[in-house]
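Handing you a structure now.
Note that one protein chain of the assembly has been removed; the remaining protein chains are unaltered in position.
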């Protein structure tokens, strides 16, 4: 079982290696990335769902897991999650299915 | 100026050609596609924003225009739209910028 | 060695998790997906090769393995397989090579 | 109306500009590309359908048109074409629909 | 003929529309994007070639034109350009060819 905690710890460790080499552009991008998901005209919960569907159609497992963990934190329900994933499935096609498989396993084990 | 009305009429005309040749799979997919954006656990407005960000990161101008037109219909504000587009920009990178250019022109001319 | 049997069993297990959360859109998509590859105007064998080349250029290892297993079932020969893969390689470029590596290992071990 | 002839002429003109600047790698790639679709263990007709579905899921209108023209030459039927396109639609999702619209218009006008 | 000047003017006009709606994230991203290509450990010329090959494999005509114009400004030779494009062609495959066609026409007409 791959827990959300393991995932977050590994992610943090690797970010440290990035920061060891990062120049201004990389550092500023990381700041921008964090700020883009903050509460604004849209609720933070909606923004995480936007990040999730974008990650699904671009088919990035790590990005999907990250946003799933945030969706859990913001109390996205099972029904809401299914609707986000199904929009990603329709837009992105069956090629997203293996990512949905791994996503729902992570959701099922960590909610 | 490319109006939303011109866009929708051309789209409808081309869909007729698709349907002239479409077998069961294609027809059913079109139904599924329509149904996926209907009000459910998530509001239809949220679903259109999900469709928009997915279309932006996959860089499809026609899909972007379609969802922009729906976003307008569901009263997405300028501020909300900017936040959706900026999440797409962060996730998908500068390669999305030419699509954001054409999207904001369409939004500006049709709202 | 990753056998086709292991692959299929893991896949089935994960599909069960998807179905636990799946609403109508997701369920219907899965049906559509199954039906699209059935014998029609084109032989099922040709359709599996179409699914394979599409999976290769979109670079999805799980989708590739699934279609390779079906290609084996429909008696695609080594020469035919090489020609499918080489069209994917030409269309999709060297970025597909790591996927071809894993694909040919799977083919070599499971035919 | 965009005829297949116009399309082929423009394509040939642009290829001449490429060849004016092309070094060995580019020239050899063009040869490889031509040879990959020649009759082999698989019929040329099947190879064109493989090229078509790959072009559809990667969403390249010019590549789609090129293979549609070849499919017409090899007597792909309307039903066969619909099945190729529907596999591309299922694998690649609704993001392929605008390309299917333009493809079917080209098919409808040039067959 | 599409001149580099026309291209740059249209681009500037559309950027104004973006900026009319842009919040902090979008504005900062545009700054980052500009800064990333400035002379640093790597010469600005090399950075433009990096931007060009990235734009080619992601298949964005506007991005390609932008970097071609910068490459011309930094005195990239025809031979150097062909080598950049041929690496993009090998990595990204024949699906990049229609973009190379339009790129080389733009290069040929504007150098």
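When the chains are written out, they are named A, B, C, D and E in that same order, and each has its own residue count from 1.
Here, contacts are C-beta pairs under 8 Å (C-beta built on N, C-alpha and C of every residue); 3 or more make two chains touch, one makes a residue touch a chain.
Since this is a predicted model, take the numbers as computed values, not measurements.
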| message | One chain is left out of this view; which of C:4, C:36, C:53 or C:89 touches it in the full complex? | response | C:89
| said: Even though one chain is hidden, which residues of chain D still touch it in the full complex? | reply: 23-25, 28-29, 32, 35-36, 40
| remark: Contacts from chain E to the absent chain lie at residues 32-33, 36-37, 40-42, 46-47, 49-51, 53-58, 63, 77, 79-80, 82-84, 86-88, 90-92
| remark: Per the touch rule stated above, chain A touches the missing chain via residues 11, 14-15, 17-18, 20-23, 25-26, 29, 33, 54-55, 58, 60-63
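As a working rule, only the chains that are shown with their structure count from here on.
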| message | With centres defined by CA atoms only, which chain is the most remote from chain D? | response | A
| task | State, to the nearest whole Å, the distance from the C-alpha centre of chain D to the C-alpha centre of chain E. | result | 26
| task | Determine the centre-to-centre distance between chain C and chain E, using the mean Cα coordinates as centres, and give it in whole Å. | result | 36
| task | At least two other chains touched by the same residue of chain E: list those residues. | result | 23, 25, 29, 89-90, 94-95
